[in-house]
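Please find one structure pasted underneath; my questions will follow.
Presenting subunit A:
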Amino acid sequence: MGMERAEIQARPGEAEPLLRLAGITKRFTGVRALDGVDLDVRAGELHVLFGENGAGKSTLINVVSGTFAPDEGSFHLNGEEIRHLTPQRARAIGISPVFQEFSLVPSLSVEENLFLGREVATGGVLRAAEMRRRARALIDELGFDLDPAARVEDLSRAHQQMAEIAKALLSPVKLLILDEPTASLTERETGRLFELIARLKAQGVGIIYVSHRMREIRALADRVTVLRDGRHIKTLDAADVGDGELVELMTGRRIDVLFPEILHKPEGIAVDAENLSTADGTVRGVDFHARAGEITGIAGLVGCGKSELVRAIYGLEPIAGGRVRLHGTPYEHPKPRASLRRGLAYFPANRVTEGLALSRPIRENASIAALDLRRFVRFGVLRPGAERRLVGSIMDTLKLRPAGIERAVGNLSGGNRQKVMLGRALTRDLSVFLFDEPSVGIDVGAKLEVYQFMKRLVEAGAAVIVVSSELPEVLALSNRLYVMHHGRIAAELSGAAKTEGNVLASFFDEEAPGRAA
Partner candidate 1 sequence: EDAALLPMKILDASSGTPRPAEYTPVGKAEKPYNLCVLFPHMKDSFWVAVAYGIVKQAEAANVNMTLYEAGGYENLPKQLSQFDDCLANGSDAIIVGAISGAGLAQKFGEAAAKGVPVVGVTNPIPPGATPAANYVDFEAMGGVTAKGLLAQLPAGEKANVVTFPGPAGSGWAEAFNDGFKKTVAANPDVTILAEKFGDSGVAVQLQLIQDALQSYPDMNVIWGSAPTAEAAIGAVAEAGRSDIRIISSYENQAMLDALNRGDILAFATQYPVGEGAIAIDQAVRLIEKKDVIKVVQPEAAVIDKSTVGSVNMALVLAPADWTPVYSVKAK
Partner candidate 2 sequence: MSDIELAATPPTVTFAERLWPWALPIALLALLLGFATVDARMLGAANLLNIAQQTSYLALFAMAQTVVILTRGFDLSLGPTVSMVSVAAALVLTAAAGAGHGPVAVLLLGLLAGLAMGVAAGVFNGVVIALLGVSPFVATLGSYNVAIGIATTISGGRPVQGVPDLFATLLYRGTVLGVPAAIVIAGAVAVLLHLVLRRTVFGRSLYLVGTNARAALVAGLPVKRILALAYLLCSVLAALGALLMTARTGSGEPNLGGSLSLQAIAAAVVGGTSLAGGRGGVGTAILGALFVTILSNGMNFARIDGYVQMVVLGAIVILGVVLDRARLRAR
């Protein structure tokens, strides 16, 4: 490590970087999230932070943006030493973060959020018209389809992401920080964002970028800093390094393939929907089926209703019309509990709000879906021994790190949280699995493990349905792929027709069958 530090400083003649961090250390109770990390970001450069879940990327970003005070280390911006940085001050000196978990207040409007903490006011009285004008101008300039008056909680996660990005760009930026900004954007918005990034770079803005998507890193990065377990491993020029090497640096081991080879053996129809519509109108007259022994993918633009479709089948969205069948038998009025009893499981996209009870132990979170089984329970009384054994062995199979099932889930990294949720699938007999954005926010290594998990399920004869905004993912995993558009099925692709081009065409196909309405 010392060598690399020397390497960075041994470039004479180079102008002082925009941001220079040296020896940053940050401890949380019991955890050393950052351990003497160095980082420099030049003006006009896009600098990728790369690392596994829990490597310390978000923590570093929080230090840079003034949310956390580092325990040790120095901080220079434009050669000037900065001490006691607060979020307010950071924004004032041109550091604008886009947070992974967002910094939006759900009950406020987009416009109110854009200006939060930086309101235009005279003597404590807001100047609403002025702020409205500036908000509109900004959103127009960015080319986002965002209504400044909409309440953030009514927006999809994708639109919230746009709001978060807009918020970061409200005032003049010197250093833009993007923590997984594309995790919930689809191709189109991602394209918009990349254009924007290019423009900002041209203006000399330095950018710190965090992503788990190799494609993006390839496309955007000037330099990459790899973090592992809170330590700075290496900083490289993106041009000089291959994916394999990056992943190896990150994980400390070799990972050759990202998507496993899956053997699909389609059998009988496990679940199907006929003319299904949800009460909120996000799904309209959908015909859909999924077979046992194959992965069925669902892709679509933001807000096309792909999540709602599977949520409706599981019983989380009220159904207004049509019917659902499980293994050929009608399934009326779905409810989560009944779905599980019939062998249908759903893994929500948002692990924090819908997936896990964060302050409870891993054991309880894993067995939660099986508390009606004799395996864990006799006459309402738990069998702690049986529970510990089974959950323990499941977590071993899923390679939960660190091992041990009594810690609170809230202490785990994103990937390991996902594993805890997936572990539920193995606590009871299930035949249909609905995955909503299964790889959002998890690192490459964990992704592979999740895909391998699906592979095992499918090859054991289960029906797996994957809803995803990450196109390469659904394309690679699914045997058959539905593309949704405005709440309807726009296309069903399989075999050779299942190409990125065809999917994108269906995304934007104005003549898609659903347009009549």
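With respect to how the candidates were assembled, all candidates are chains of the complex that A comes from, given by their letters.
Criterion: contacts are C-beta pairs under 8 Å (C-beta built on N, C-alpha and C of every residue); 3 or more make two chains touch, one makes a residue touch a chain; residues count from 1.
Quantities reported herein were computed from a predicted structural model and do not represent experimental measurements.
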Complex contact for subunit A, selected from 1 or 2, goes to option 2
Residue positions on subunit A within touch of candidate 2 in the complex are 29-32, 229-230, 316, 336-337, 339-340, 346, 348, 353-360, 364, 368-369, 371-372, 377, 380-382, 384, 401-402, 424
